[in-house]
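One protein chain is absent from this view; the other protein chains keep their places.
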Amino acid sequence: MKALLTRDLMLAIRAGGGFGLGLSFFLIVTVLVPFGVGPQTELLSRIAPGVLWIGALLACLLSLDRIFALDWEDGSLDLLATAPLPMEGIVSVKALAHWITTGLPLVLAAPVLGVLLSLPIPAYQWVVISLAVGTPALSVIGTFGAALTVGIKRGGLLMSLLVLPLYVPTLIFGAEVARRGAEGLTVQAPLLLLAGISFGVIALLPFASAAVLRINLR
Amino acid sequence: MVLSVRDLAVTRGGLAILEGVSFDLSPGEALVLRGPNGVGKTTLLRSVAGLQPPETGTVTGAEDQIAYAAHSDGLKAMLSVTENLKFWASVFGLSDIEPALVAFDLTDLRNRMAGTLSAGQKRRLGLARLMVTGRPIWILDEPTVSLDVTSVALFADAVRMHLKGGGSALMATHIDLGLTEARVLDLTPFKAAPRTRQMDEAFL
Amino acid sequence: MSLWEYANPVKFIRTTDKVLPWVWALTGICLVTGLVWGFFFTPDDFRQGSTVKIIYIHVPSALMAINAWLMMLVASLIWIVRRHHVSALAARAAAPVGAVMTLIALATGAFWGQPMWGTWWAWDPRLTSFLILFLFYLGYMALWEAIENDDTAADLTSILCLVGSVFAILSRYAVNFWNQGLHQGATLSLDKEENISDVFWFPLLFCIAGFVLLFVALVFLRTQTEIRARRTRALLAREGQA
Partner (left out) sequence: MPELGKYAFAVLSSYGVTIVLLSVIVLVSFRRARKVRANLEEIENRARD
């Protein structure tokens, strides 16, 4: 399993698209917001936590179909299925690889982009923490969506339609942590709920994703 | 470990295409499945490899014994020859890839990117991948497609070495494999009589 | 004769053919009496004025929107466990009806809230969770259309339904957390005093019965259609194969 992770990470780096894709999209979305909403800083700073979260979420969504598509096309998914690795393990490693190549960079880039949106000072740490806790869930849920639509040609749009409603709880609690952090309120409740969802999803969803992948490989 | 297949029926897209297929594959033996294109060679191999549940019949002796190589040999163009082999070796819990490199004469291509290899070299790398898995039973789907005569001979030697080492090989092809001593099983007689798809029986 | 007898598609069609006319008749009676009674013969509410009449469509449709998804969940479970085609096709048949019920609940909720809240859409937690439920319906229906092989489609959509239900419940509470909520208290709840007065109660019962019967009738009809469509594909496949 570790080999699968290192291979996926190497592929992401070598193919170049891996890291850059999510980050550049996140940057573009964050830059577009002031154009759309107007440059008044007090307005921007109020919506900054939400915008950062939505940007990160969409960046995750964009790079989901690459998770299985490459292995599906060149047949290595079939070969992996005959390997001694449990399918749940393969799916979790794929989600982890997606998180490292896409989720993590978003967490690191968020404060930098926060400056663009004049994010209030106390909010910086909470945006980073909420994203750090929330993005793993986005990757695992996304992997489930990617597995569902791996066999469907041009399944990207369908995957977004399936995955976005599943993102709602994570988005609500994540953005809530960031927003409360910005206003200096206690963030304990939404943070715990966010963590609860993330851990629950990480623990349970791979079984569903594995089942779906087995069906698609049939 | 003897791989025995009893009365296997396989479907493609729900349609039954082969039925009543039975054969044994004991260590040190090679079996070539022949038959026109579309008779169901690939589907049968996938069922034996466990990728696809057969409609009826049993496959015994295949638990954790099988190394499967399909048309597309699952090589990552962006990884070098050694990286590809090292990956597949560790997936199967091994790490020694030297014998495979030697057997398939890939030693001088060691650090070349898989993407830059010729079709023949890629196929040889695919077969080397099989060797690296350490699994006794090789299942090969059209292994000698796009190989020139020398590569086919190289392939035949590698398979013979594998057989001498106590392994066995199940191959599907409609062209010459250069393996004169292999047993041949023609699949045409096992063609399934046209009957309703299993999933449709409830509706007819 | 156990319930699983009806899993046989041909028998399902035969029995539903016998039952359907009665169900349609009952639906008509309940709907007409409930709506006419509620619309013409109930007084205005002292606080909300005549908007209270919207209750006769908002509450039943909201109820059906949720129960439709529950029915699909149960049907998906039956498909996964017992592999009965009828239950998978019934789930597929129920999805559009559930989606329409959700749309009605959303529209009537917005119309009803407009005079009170002063805006057409006030992101009220319950209405928002219906909006999310509607997205789940869309995703579910889209997945059915996207996959050719019938059995794989049934498998994948059932798993989506299972996972979706968990997230729908999660969203339900997340939305509550996210906005303090403007929706009025539960219209139908077991403790008597919080309930609406009797004069509104009886017509509402008829409306609910009417909506439930309408749902059942539509699902029977649409499931029959799905079975026939499936039978057509099966015959064509056999013809193609011969």
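Going by the order they are written in, the chains are A, B and C; count residues from 1 in each one.
In the analysis below, a residue touches a chain if its C-beta (ideal position, glycine included) is under 8 Å from a C-beta of that chain, and two chains touch if they have at least 3 such contacts.
Everything numeric here is computed off the predicted structure, so don't read it as measured data.
For the chain that does not appear, the touching partners among the shown chains are C.
Per the touch definition above, the residue from C:71, C:86, C:160 or C:214 contacting the chain not shown is C:214.
By the touch rule set out above, chain C reaches the unshown chain at residues 35, 39-40, 44, 48-51, 53-54, 57-58, 61, 96-97, 100, 103-104, 107-108, 111-112, 114-115, 214, 218, 221-222, 224-225, 228-229, 231-232, 235-236, 239.
As a working rule, only the chains that are shown with their structure count from here on.
Ranking A-C and B-C by contacting C-beta pairs places A-C first. When each chain is reduced to the average of its Cα atoms, C sits farthest from chain B.
Chain A and chain B have Cα centroids separated by 37 Å. Rounded to a whole number, the gap between the C-alpha centres of chain A and chain C is 32 angstrom. Inter-chain centre distance (chain B to chain C, centres taken as mean C-alpha positions): 50 Å.
Within chain A, contacts with two or more other chains are made by residues 218.
Chain contacts: chain C has no residue touching two or more partner chains. Of all the residues in chain A, the ones that touch chain C in their complex are 144, 148-149, 151-152, 155, 158, 161-162, 164-166, 168-169, 172-173, 176, 189-190, 193, 197, 205, 208, 211-212, 215-216, 218.
Listed in rising order, the residues of chain C touching chain A in the complex are 132, 135-136, 138-139, 142-143, 146-147, 152, 155-156, 159-160, 162-164, 167-168, 170-171, 174-175, 177-178. Chain B makes touch with chain A in their complex at residues 46, 49-53, 64, 66-76, 78-79, 83, 86-88, 90-93, 133.
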